[in-house]
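Every protein chain except one is present and positioned as in the full complex.
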Amino acid sequence: MTEVTQSGIAAEEVQAPADPSPRRRTWRAFRQNPLGMGSLAVIAILAVVSAAAPLIADFPSGYGEEILVGPSATHWFGTDELGRDIFAEVIWGGRISMIIGFAASFLAILIGVTVGITASYAPKLDPLLSMLVDVSLALPVLPLMILVAALVGPSVETLVLVIALFSWPEVARIVRSQALSVTRLPYVDAARTIGGSHLWIMTRHLLPAVAPVIVVAVVLTASRAVLSEAGLSFLGLGDPNSWSWGKILYNAQRSGALTIAWWATLFPSLAILLLVVSATLVSIAYNDARNPKTREA
Amino acid sequence: MRLLSYASRRLLRGFATFLFAVTITFFLVRLLPGDPMLAIAAPGMTEELLARQIADLGLDRSLIVQYVAYLRELAQGNLGISFLRGQPVSEVLMARLPWTLLLTGSALLVTIVLGVPLGVLAAVKARGAVDRLVQMVGVIGQSLFVPSIGIFLLYTLGLWLDLFPIGSAVDPDTHGVARALSILHHLALPCLTLVMAQLASYVLTLRATLIESLGEEYCDLARVKGASERRVVWQHALRNALLPTTTLVGLQIGFLVGGAVLTETIYAYPGVGRAIFEAVGQLDYPVLQGAFVLLAATVVLANLLTDLLYGLLDPRVRTA
Partner (left out) sequence: MPRPSSAAWTLRALAYTFFALAVFALAGPMPANAQEPTRLAVGTTADVVNLNPLVGNSRSDTWVTNLMYPRLMQMSANGQKEPYVATDWGYSDDGLTAWMELRDDMMWSDGEPFTADDVAFTITAVTEEAIGITAGLVGGSFERARAVSPTRVEFDLTQRDGQFLTNMGFWMPIVPEHVFPEVGQVSEFANDSDWVSAGPFVMTSVERGQRYVLEAVETYPFAPGGRAAVDEVVFRVFPDVNAQALALRAGDLDLIANAIPPAIARALSADPSITLVEIPALGWAHMQYNLERPPLDDLAVRQALAHAVDYEAIRRIALQGQAGSTLSSVISPVLSFWHDDTIEEYTYDPERARALLEEAGYTDADGDGFYDGITFGLLYDQAAAEIANWAQIVRDSSAEAGIEIELTGLERNTYLARARDRDHDIYAGSWSIMEEPAAYLDLAFRDGGFINYGNVSDPEIERLLDEAQAATSPEEALGPVQAIARRINEQVYDNVLYYQEFQFAYNSDRWEGFVPQPSDLLSLVNPLSLASVHPVD
């Protein structure tokens, strides 16, 4: 619990470094990257469309007479095995998928970075924390997810917690391995000798050193969270009363529509692809922008 | 000497991790909702008959007693007898483990063989067209939903162009070279899918750390000393950049072995991941537990190897 609060502070620090000018420089460099800006725009559009879902389409329910009919003027993305409009399903599904993806990723990064940095900085805690990470990684994720989903009942909160619970160890490990090569550098030792507080050393020296790894980790975790959500729903662990992109795909799989109704697979898959790709590109662009070497290149 | 004590410490920790993982999963498996008897019991079975079967399977004993008994058996290499199959668990799982190791091993191999040069290429040409292309392809690959891409590949390459077989890991009644070729033929699509899913992790991690390393003082120093940029990249910067990548290998093996369920399902590939998923559905505790033991052992071993490699690569860790 204390770890979570600590990294709450840590996360703020990384968003708002003391020196404002590098941040402005980073932003300027970021703006010059068309791929990064384009991706940011895509994410924004996806977010707005999801938020405005009730204005765009009716909540998909009931059944229609046209079963598994391809895209047309009335059904832009075609219909599913109960004759429901897939366009509406994708729009409404985006809400749940995005909420789950970003919430789970946020939680996982929070825990992972805290544990990783603490482990690298505090040699006494390292064996224990590393062991915890190793154990968590060795646990079979899927049956555990089934367990939790079945015990607690499948819901959005369950999915967020479950995905975050099984994503943080990877972050922690990557962060720890990068931070380890920094903790013993002379300037960290120097900071310790001159009596810098532990928190100060961790946030001022370790966090910046592992920042590039964290950004990559954010990307990988967020993308894996959206994909995990899809995977879990696909295995039948989704909430039967709400829509997500994974649920649309699960319905298509279960009813045998995967190969015979390309639209039932393509559009939700594309939505996942678009979101994950954009998120990834944004953080890559960010990574480049904040690195002087690549910025000047 | 230092490396030796580093190695033995890791070994000890690996063992502790394994034991811990076995313990946790033992209890979690038994917390799974549902009643294993329901998978076995037939309609019409009386309560009395049910009770007798439960006693036969040892399910009426307390969890602690079951746990101690399990550990004792495990120490002798005995994974128990499957509830549903009446066969030794090792027999049930050993038919599948080689295929999982082949699939995940080959996917890892292809990923590294492709990923390291691509990561270097992207870092050296950072922000150039090549970099963008490498990133785009990698990022799209990892963002694809496995069942969707699996069905797409099966449809186009399997049915339409008829280039690859659909389902299984090898044709029956093939021998020698023909069998090896058949194995590779069946392996191609699932392996490709797994490579696509994880390639970007390696490329992006390597690229990010390599760019960082190239800006470090020791690289500038090497440049000042007259080293060619090629030498700086491949010998000085890559050494550091490989550290997080090495870590990633250890992580991905665990992820791959247990997480290839979707790939194995779509391609009908006989792996352990799918066996776990099926055993959950059947509440076959011994098989489930046995699969976890194998999985934990694989992950611990993989992490042990990467830890050792890590120690070899990073002198600071080695001499710590």
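Just so it is clear, A and B label the chains in written order, and each chain counts residues from 1 on its own.
In the analysis below, contacts are C-beta pairs under 8 Å (C-beta built on N, C-alpha and C of every residue); 3 or more make two chains touch, one makes a residue touch a chain.
Keep in mind the model is a prediction, meaning the values are calculated, not measured.
Participant: With respect to the chain omitted from the figure, which of B:29, B:242 or B:299 is a touching residue?
Facilitator: Touches the omitted chain: B:242.
Participant: Out of B:70, B:267 or B:292, which touches the unshown chain?
Facilitator: In the complete complex, the chain left out is touched by residue B:267.
Participant: Since one chain isn't shown, list which residues of subunit B touch it in the complete complex.
Facilitator: Subunit B touches the chain not shown through residues 32-35, 38-40, 42-46, 49, 52-53, 84-87, 91-92, 95-96, 98-99, 101-102, 105-106, 109, 112-113, 116, 147, 150-151, 154-155, 158-159, 162, 165-170, 172-173, 175-177, 179-180, 183-184, 234-235, 238-239, 242, 264-271, 274-275, 278, 280-283, 309, 312-313, 315.
Participant: Contact with the hidden chain only, please: which subunit A residues?
Facilitator: 61-63, 65, 67-68, 81-83, 146, 149-150, 236-237, 240-241, 253-261
Methods note: only the chains that are shown with their structure count from here on.
Participant: Can you list the subunit B residues touching subunit A in their complex?
Facilitator: Those in contact with subunit A are residues 13-14, 16-18, 20-21, 24-25, 28-29, 31-34, 126-127, 132, 135-136, 139-140, 142-149, 151, 154-155, 200-201, 204-205, 208-209, 211-212, 214-215, 240, 243-244, 246-248, 250-251, 254-255, 258-259, 261-262, 273, 276-277, 280, 288, 291-292, 295-296, 299-300, 303, 310, 314, 316-317, 320.
Participant: Using the touch rule from the top, collect the residues of subunit A that touch subunit B in their complex.
Facilitator: 33, 35, 127, 130-131, 134-135, 137-144, 146-147, 150-151, 170, 173-174, 177-178, 180-181, 184, 212-213, 215-216, 219-220, 223, 227, 230-231, 234-235, 249, 253, 258-259, 265-266, 269, 272-273, 276-277, 280-281, 284, 287-288, 291-294, 297
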